[in-house]
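Down below is the structure, laid out as structure tokens.
The complex appears here minus one protein chain, its other protein chains still in place.
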Amino acid sequence: MTDKKMNVNPFEIIQTVNEPLIVLDEFLSIIFGNRAFDKTFQTNRSLIEGNSIFKICEGAFDTREVHESLEAILTCDVQGEGFQLEKEFPLIGYRIFIINPRPMRRYTEATEKQILIRFEDVTEQKKAEKTLKLKTKEILELSTPVTKIWDEILVLPLIGTLDSHRANQMMEQLLEVIRDTGARYIIMDGTGMGAIDTAVAAHMLKATSAVKLLGAQVIMTGIRPDVAMTMVHLGIELGDIMTRATLQEGVQYAMNARGYVIVPRQALELKGN
Amino acid sequence: MMQTVTIQDEGDIVEARRVVRDFAKEMGFGIVDQTKIATATSELARNIFRYAGKGLVELQDVLSPHGMRAIFSDEGPGIENVSLAMQEGFTTTQGSLGLGLPGTQRLVDEMKIESTPGKGTKVIIFKKMP
Partner (left out) sequence: MERIPILKLKNFLIISIQTDIHDMIIKILQEDILNKIIETHARGVLIDVSALDIMDSFMARTLRDSAIMAGLIGAKVVVTGIQPAVAITLIELGLKMNQVYTANNLDHGFEILNELITEEDFKNKL
């Protein structure tokens, strides 16, 4: 099979590659599969060579994407695009592969078309990505500590710097809590918050309007003096958001609005006498 | 993954937003993004119905960058001045608020309009998978 001019059989090279590779003829039957392929899919040369790609490994590759991509290469001779195959494989179980088929230059005596297919196992990588995404989400969720302090009154301490992503996440969660608890007053406390820039202010205004659409009201408290000064210098206006100096006053406002008055016990006892 | 919806009567606007929401859900978008894409679809499908009478919505699952693309095409009168139409408050319909295109643009990550007066309009929107 050795090509005189090259002195190297390309299949020998393919054999040494660590990634699973197979070569197909124009009828999509397997001419050659390397050791890595045998190992990954727990098969062997005698089972695959000469057979159609759709027949091997109990038909694991008999999917629409594989059909379409291989046909595209055969008919238009284009460089195939990589695609993802995610499924339960016989013998090896659930795996995600990136499959990359491409037309092969005609080595050896072959005069007809050949296709080289590369398989990249990304199962672990995808799993890791998923876990990372989940963890990030958990952390973001932790950073929106909405607390119910009284019937229909919630407190949301704003901590650290708010970027767009976090602000959106926060708004989403806050709105869900409002819907689920039927809260009517939301005290946003900015004591632990860094500077407010135009973007953050815009997010807060948006959140306030959305809260209002759900039938609740935002009371902003604890804007530090230096933050207030920067806001004015930057020309940021909070529009008609209700503000109170401290969390305590915010709570008091919300309680009053709900019809509760906080009085020292002494005052009540004096009246009683 | 690909899907199309034909717009030719008012009920198709409802159908389009339902199909788009299901498509976005299937792709794995969160509820807020699903709602944003479906609402953008509703606005653009209504434009097709109002100004062109009929048209087509085509949905695509794009691999890289991963996201959802929707193409709204019609053979209606087209838009004379696209950049004017994209301005806040612009409208040709009386009684409309003119939130149309700029409002819709804020719901998605990318919006492109190709239009030839007399020939038709094509609006392409794209929402990135977060």
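A and B label the chains in the order they appear, each numbered from 1.
Rule of thumb we're sticking to: a contact is a pair of C-beta atoms (placed from the backbone, for glycine too) under 8 Å apart; a residue touches a chain by one contact, two chains touch by 3 or more.
For clarity, every value in this text was computed on a predicted model and none was experimentally measured.
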Contact set of the excluded chain (shown chains only): A, B
Hidden-chain contact residue, picked from the options A:I99, A:L158, A:L175 or A:A254: A:L175
Chain not shown: contacting residue from B:R18, B:K54 or B:K122: B:R18
Touch list for chain B against the chain that is not drawn: 10-11, 13-14, 17-18, 21, 31-32, 34-36, 38-39, 42-43, 46, 88, 97, 99-100, 102-104, 106-107
Touching residues on chain A - with respect to the absent chain: 171-172, 175-176, 178-179, 182-184, 206, 209-216
